[in-house]
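See structure below.
Note that one protein chain is taken out, while the other chains of the complex remain in position.
Coming up: chain A.
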Amino acid sequence: MGKKMLNFEEQCKILNLLKSSSEQKSIEEMLTEFFTNPKLRHFNVCYSLSLLLQDKMMLSSTERLVAFAILHRSYSSQKSAANPFISFLVNAACDEGAENYERAFILHLLGFGNSNSSKEFLKQSASEYIKKFDPSSQTFPQKEQLQKQYLEKAHPEPYACLLKSTAVKNVLADPDVPPGCDANSAEFDLEPGAKSKLGSGDRDEALSGLIANLSLEGLIPHWIRPLPPRFPVDEELVWLNPDNNHELQWDQGMCADTSRGAAVRDLIAKALRGPLAPNQQEQVLVELANDPKLVYHCGLTPRKLPELVESNPLIAVDVLIKLINSPEIAEYFTVLVNMDMSLHSMEVVNRLTTAVELPKEFVRTYITNCISSCENIKDKYMQNRLVRLVCVFLQSLIRNRIIDGKICLSKFKPSALSFQGLERQRVYLGC
């Protein structure tokens, strides 16, 4: 249900006002009486009256005058331009179809031309005003003139929504009279006491009905706002499957014997200092093989790896293979690739390549280090040996498809071509 513009009290007030307009009370008196209630919502009252005034048939002439007076008085404490109904008043004053006394009354209200100083005319009753009205005494200005005078200083139109600002009155006359009859004819007015006939109606009833039901909103064009569709339910329903039961686990490590790795730990510590005897070496390998977790607890750290590689390359290989899944393996590789080039480190790398997948970057970096080591050796004999060694190493890598020979040698060429025997190696490698 639309919002009603007027509350019950306001409705009564307006009805009483209109009813009393035909009495001999002065307009001023009526106005004063009307505005005694401070809770009156001026805008709503005025808007209702303006809607009623738009229908020329609805209100009697005296009622119309009083209604116009209300529209003016409600906002008379402010500048005329601030009156929201000022253009309505101006238009009514210029309405050629309206009675002249009505137009003159509005001009009086607006104080146009300062004619007979202010409020004197309000001291009479509405009917007196009409009776005493002399058409010749009044000149009617052009609409433009009035607009200029009263609207010019108007504030810019307050912000209003496009759809709403174009609203039209939502009241439609729908006279229910027999076909062919003039709906405006007074014959259909309900005579008091007379029997009601088809098409007759009581104006007062319609008036109070209208006043009770008027709403602020007029009729506006309507926009269709489609409701978005519901999102389709596809995989959204939860299908249930039995969970696997996960029990709380007993910690088997409680009071467990931790001495077992001690032997290997001792041997690894020894292996960092120098080569182990073959039987010791075997023991380490066997124990590591027997317990895949032992390698994590044998006391080796990346920092210690170079010593192990130099002293016991085989153990180093074994340990690294076992650590391949350890989160630390990258650190081990970093240490390995950065340690000094040596026969042992090369052997470790070579063996690793055949056993596990090494990161490509690691192999590449290692080869680069090998080559630069060859270049940097001063001793010719040692350099020769080292070049041969690197070549064999590379050959092995190529054969095992760890690296691509062509790519590798093309890298090798500019830096190490001068090395003795390299040409031979190239032929040998078949590249």
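By our rule, a contact is a pair of C-beta atoms (placed from the backbone, for glycine too) under 8 Å apart; a residue touches a chain by one contact, two chains touch by 3 or more; residues count from 1.
Assume contacts and distances are computed from a predicted model.
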{"item": "Chain excluded from display, named as in UniProt, from \"Aldehyde dehydrogenase 1\", \"Histidine-containing phosphotransfer protein\", \"CCR4-NOT transcription complex subunit 10\" or \"Leucine-rich repeat protein\"", "value": "\"CCR4-NOT transcription complex subunit 10\""}
{"item": "Selected from A:R41, A:R103 or A:R203 as touching the chain missing from the view", "value": "A:R203"}
{"item": "Residue of A:E99, A:D291, A:E307 or A:E375 touching the missing chain in the full complex", "value": "A:D291"}
